[in-house]
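Omission of a single protein chain aside, the complex is shown with its protein chains in their original locations.
Up next, chain A:
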């Protein structure tokens, strides 16, 4: 991470130096450096205190035997909690659930988002309204969205999905429409579908921004040379969009990995849908096993660092391009 950002620093310094000229001549030395740092310090100190200290504390607690129900038995246990975390079949399952849920939701919403972005990149009547309508699912409060899917759509007795099935069957004169119990029969799919609905607009917005930033000249030239729509898409649009696709996928993963609201509301972690955030919440909130919850937290952080590093690197390339 430091490696990439220092290369950015080199590249961008050219521009920064131009801006910095008046200040440099005004007064070199420590006082000037502190005058520069002054405006930054409150935010920096605040962030270090509020976000970094808790992580250090989590790390420390993860090496102790600490259950709030047995406060006397507190002590250093080395790696026991980690052995517990990796030895616990439930927790291993929740790692897998997290990976499946995140990968599935990100991939599906990325593909749908790409389709919608391509549609919205064309001119047609009411395009602004269509865009606003497509953003709406993303602007619903996540808990409200989860409640909506659980009770108003998935409910086997009066949910919209089964209601629509009854309707269709009635239309064709049938008395016995299929009435599946959506959440019980495909719990992870049900959570995934509601998340795809919420995250597709996010992917669409980023990809649309990408589409609108490409030059139309190359496309026109290709058209003149007789390229068909598919060829334009495959050889011009897709390569241009690659970076935006990556950015959307990585940011989407960072957000979806942390999903708690949908799992909590739709299934309460039951039916094999407990992902890591939910499992940590449960071991801390219900079992009061602080040591173990912390160890699980450290494992999540370690797992996310891989994705986060990739995301950070990508953002730094975009930053570099912006300032060059």
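Just so it is clear, a contact is a pair of C-beta atoms (placed from the backbone, for glycine too) under 8 Å apart; a residue touches a chain by one contact, two chains touch by 3 or more; residues count from 1.
Heads up, the rule we're going with is that contacts and distances are computed from a predicted model.
S.K.: The hidden chain: which UniProt name fits, "Carbohydrate ABC transporter membrane protein 2, CUT1 family", "ATP synthase epsilon chain", "(2Fe-2S)-binding protein" or "Phosphonate transport system permease protein"?
M.R.: Checked against "Carbohydrate ABC transporter membrane protein 2, CUT1 family", "ATP synthase epsilon chain", "(2Fe-2S)-binding protein" or "Phosphonate transport system permease protein": the hidden chain maps to "Carbohydrate ABC transporter membrane protein 2, CUT1 family".
S.K.: Which of A:183, A:205 or A:274 sits in contact with the chain that's absent?
M.R.: A:205
S.K.: So one chain is hidden, and I want to know which residue out of A:55, A:70 or A:235 touches that hidden chain in the complete assembly.
M.R.: Of these options, the touching residue for the absent chain is A:55.
S.K.: Taking the entire complex into account, which one of A:79, A:238, A:287 or A:318 touches the absent chain?
M.R.: If we include the chain that is not displayed, A:318 is the one touching it.
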